[in-house]
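Omission of a single protein chain aside, the complex is shown with its protein chains in their original locations.
When the chains are written out, they are named A, B and C in that same order, and each has its own residue count from 1.
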Amino acid sequence: MRALVKEAPGPGMVLKDVARPAIGPSDVLIRVRMAGICGTDGHIWNWDKWAQSRIHPPLIVGHEFMGYVAEVGPAVRSVAVGDRVSAEGHISCGTCLLCRTGQAYICEHVQIIGVDRDGCFAEFISMPEQNVWKLDPAVPDTWAAVFDPLGNAVHTVMAAGVSTKSVVITGVGSIGLMAIPVARAAGATKVIAVDVNPDKLKLASRLGADLVFNAASPDLARDVLEATNGDGADVLLEMSGSGSAINLGLSLVRNGGRAALLGLPSDNVNLNLAENIIFKGLTVLGINGRKMFETWYQTQALVVAGRVDLAPIITHVEPMAEFRRCFELLKEGKAAKIVMTVTE
Amino acid sequence: MRALVKEAPGPGMVLKDVARPAIGPSDVLIRVRMAGICGTDGHIWNWDKWAQSRIHPPLIVGHEFMGYVAEVGPAVRSVAVGDRVSAEGHISCGTCLLCRTGQAYICEHVQIIGVDRDGCFAEFISMPEQNVWKLDPAVPDTWAAVFDPLGNAVHTVMAAGVSTKSVVITGVGSIGLMAIPVARAAGATKVIAVDVNPDKLKLASRLGADLVFNAASPDLARDVLEATNGDGADVLLEMSGSGSAINLGLSLVRNGGRAALLGLPSDNVNLNLAENIIFKGLTVLGINGRKMFETWYQTQALVVAGRVDLAPIITHVEPMAEFRRCFELLKEGKAAKIVMTVTE
Amino acid sequence: MRALVKEAPGPGMVLKDVARPAIGPSDVLIRVRMAGICGTDGHIWNWDKWAQSRIHPPLIVGHEFMGYVAEVGPAVRSVAVGDRVSAEGHISCGTCLLCRTGQAYICEHVQIIGVDRDGCFAEFISMPEQNVWKLDPAVPDTWAAVFDPLGNAVHTVMAAGVSTKSVVITGVGSIGLMAIPVARAAGATKVIAVDVNPDKLKLASRLGADLVFNAASPDLARDVLEATNGDGADVLLEMSGSGSAINLGLSLVRNGGRAALLGLPSDNVNLNLAENIIFKGLTVLGINGRKMFETWYQTQALVVAGRVDLAPIITHVEPMAEFRRCFELLKEGKAAKIVMTVTE
Partner (left out) sequence: MRALVKEAPGPGMVLKDVARPAIGPSDVLIRVRMAGICGTDGHIWNWDKWAQSRIHPPLIVGHEFMGYVAEVGPAVRSVAVGDRVSAEGHISCGTCLLCRTGQAYICEHVQIIGVDRDGCFAEFISMPEQNVWKLDPAVPDTWAAVFDPLGNAVHTVMAAGVSTKSVVITGVGSIGLMAIPVARAAGATKVIAVDVNPDKLKLASRLGADLVFNAASPDLARDVLEATNGDGADVLLEMSGSGSAINLGLSLVRNGGRAALLGLPSDNVNLNLAENIIFKGLTVLGINGRKMFETWYQTQALVVAGRVDLAPIITHVEPMAEFRRCFELLKEGKAAKIVMTVTE
């Protein structure tokens, strides 16, 4: 089968023929139809410090996808050949404290597809039955292909709790953008997007942000106070991973507010803990992955109910053969979300 | 001043001149502009069993209203003459366990205006400063006049927690109707209204219910299962107070779901506790009044954000002089919500 | 192997030789050492209405036990031959909404050992790997044999939330008795036991109840108010399943309190919903089984830390050959908890 492979240490990937994966008794073979490109894939392409420490080539890359069930192991009961599916890319151990208490998404022994084992930029992928998610017919293919990052947005929004609340989102990359319609659909009464990129802020407005502000504006703090009756925002959704944005975002939250941190800082953050968290009585939540599978139910419910529109975010749909151009677009920051057609 | 008064035991009320209320050092005198009529007012008019046991005439009736501050006591700091306000009608003791732990709405020593002390169907009403709520200019007068029952709906919806969930509402009287747009705005992905009155169900659809069902339909259980992927509803909002509706509503909720009960049964309810609550692992919440003042912030946030439209619910706005016709309409069940203009 | 079997409809059970159970690839064969007798087993012995509707003989009875792993299927990874184990007796489907969102304990497709499939009153039992619980060496055999009902008590206590609170327990059968040290260990500052049986109340005192009251006492309401600063109890743990005890228990809880209902009423309950739940703003929780496996972690933590002493509750340890005498003791209500030694 054709697959996009990180063949060896160093930048780049190659599209080549590889063996179709075998499946075990509880596994499901999925014919991949569409797959999303994530910032993580860009790190692997670029072979940066993180990639060097984590990735062991050769490896098929990619972790966001949808497709059709092509084959099932003999013990599989909940899905059948032909089912239209997506899948949770975090494969948990099933036996640790976290897996046994409904927190498999933070299993310490997790293996991530496209990172720790072969991924979805390939005609076929093998997944454990328990990771497979049956798609509602109302979900378009391109949207289903990005249920993984959309799930990150939903997990962040739902962990924070936005119903009837004012929300600041710092960082409107693709997940930050997705968080805008998700927060509105989940009940936020005011969504304020903050970023340094004016194009992203325009897109944020189009997606339903009530207010957008440049992070560099000297009036930002005053503007957010004005927009929140002088109290500060009820909730922060931190999607940038930038240390300065994290301090800024926390400073915009009112006393007693909640902050959900999804963006991953590449280094330690010099945090004003006393002023921004302790005195304020803030609740700060570290967000990782998606709740298995509460987030998937929530995500599908939002999409099927027509409450979230991803069309403006999926700016590019390209055949996998054009992968070089896709990674170029990703690097230039000109795309919001790129989906590759892997098979027709 | 003119006031609508329950003068003596027995049916009816009279519109008459009474003395303007005095205010204490921490009180606020409010010139009432508009006031909503509640089912409770109907009980007082009819002098039913509950009214006979609770009401001590003579009493000015009415507990839902908005108006303008006319005078403030010397200790009042947070409102000023001329402010446009509504007010929480539950006056709590301030010193009990509940008042001291943020649960004043269930204070055991509560006094309710229009029930335990003089109410708002009058040109003026005196309220403790802490009960007064300053209105955002974006809230129309007629809507502000019904913040009390709207707050009941918001309290019920927010206690249940509806964000991304499927919701069944049993009983779409005026508060049940309000709960429909509130639940949608708060993030519900599917709202199912159940009632025996086809006119109310039509109005429920107009207000945004995704599905409406007659409570008497033999297919109801099957229809709700079908609408919820075979699982049952995530959440029940019980607004009818009918014993059969409560059992029915609970039976429509999925295992592990939540039920918020606002409707007040007039008698004991013969409940299938084992099947409908215990085996299911349900969480059942008794709802009383409005959280002071979390619900008020939530209510105003929803209205100011334009997420809730009350226009279809406020079916009648009449001068207080027409109070007989108003109570007639209430009795006939032809009105959803009636607002009286008390002063111009 | 020897097993205690419900051979046919009608009262009684027989001890006889049956085939040792086969195990599948993900199953674990456990040599049962000790097993607890539950009230449910008494219903099956007596062949009452419930048993007639649920049980399909022939069936090996029993669902509370501990033993040693005798054999594991080829796919089993987390336990090994020789491990000392107990097991969760609710076998969930693994694929429904509830199983996929951390609520497997209320899976609608649950199968219970000793009820829906062969149980543990036998030399060997086959259990799915995921149901097996490895025992800490600090847990005595007799205590490990009753982790199932102890887990019911822990689940009820932890769902209610008792830390720093006053707690009323209505019904001190074996699980109600267990709830006393569990509630104290979990942080309750006052535990009040209510029952009609003076012997049980004596045992309740011995187990750490701060106060015990006869449910029939005319002064009960006054006494509980006095014991709770006039507020009422913060929490009710309902362990009796009696309709009158449920109404009584709810009436003893303060406004805004929490009630966890574990006792199963055999019929509908005529509940004063308005006074006892709605006006009070109560939270009522239906409790079923044990959280898989959060409750098991909590249970073992409490026992290993030495915070819970079951010795006074396990009043009888008898060889399985004496099963007739055990069921006689159970019927007479003279035993708190009976454990049978199944193998040496």
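The rule is short, and it goes like this: a contact is a pair of C-beta atoms (placed from the backbone, for glycine too) under 8 Å apart; a residue touches a chain by one contact, two chains touch by 3 or more.
Because the structure is a prediction, the values reported are computed rather than measured.
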{"item": "Visible chains that the absent chain touches, using the contact criterion stated earlier", "value": "A, B, C"}
{"item": "Omitted-chain contact residue, chosen from A:Leu282, A:Ala301 or A:Ile314", "value": "A:Leu282"}
{"item": "From B:Glu275, B:Glu294 or B:Asp309, residue that would touch the chain that is not displayed", "value": "B:Glu294"}
{"item": "Of C:Gly187, C:Gly230, C:Pro319 or C:Gly333, the one touching the omitted chain in the full complex", "value": "C:Gly187"}
{"item": "Contacts of chain A with the absent chain, listed as residue ranges", "value": "96-98, 101, 103, 105-108, 229, 231, 246, 254-256, 261-262, 264-266, 268-274, 277-288"}
{"item": "Chain not shown, touching residues in chain B", "value": "25-26, 75, 77-78, 94-95, 97, 100-103, 130, 291-294, 296-297"}
{"item": "On chain C, residues whose C-beta touches the chain left out of the figure", "value": "154, 158, 161-166, 185-187, 189-190, 210, 297-298, 301-302, 304-305, 307"}
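What we mean here is this: only the chains that are shown with their structure count from here on.
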{"item": "Inter-copy rotation, chain B to chain C, in degrees (Cα atoms; steps of 5)", "value": "180"}
{"item": "Distance between chain centroids, defined by C-alpha means - chain A, chain B (Å)", "value": "40"}
{"item": "Multi-chain contact sites of chain B, meaning residues that touch two or more partners", "value": "none"}
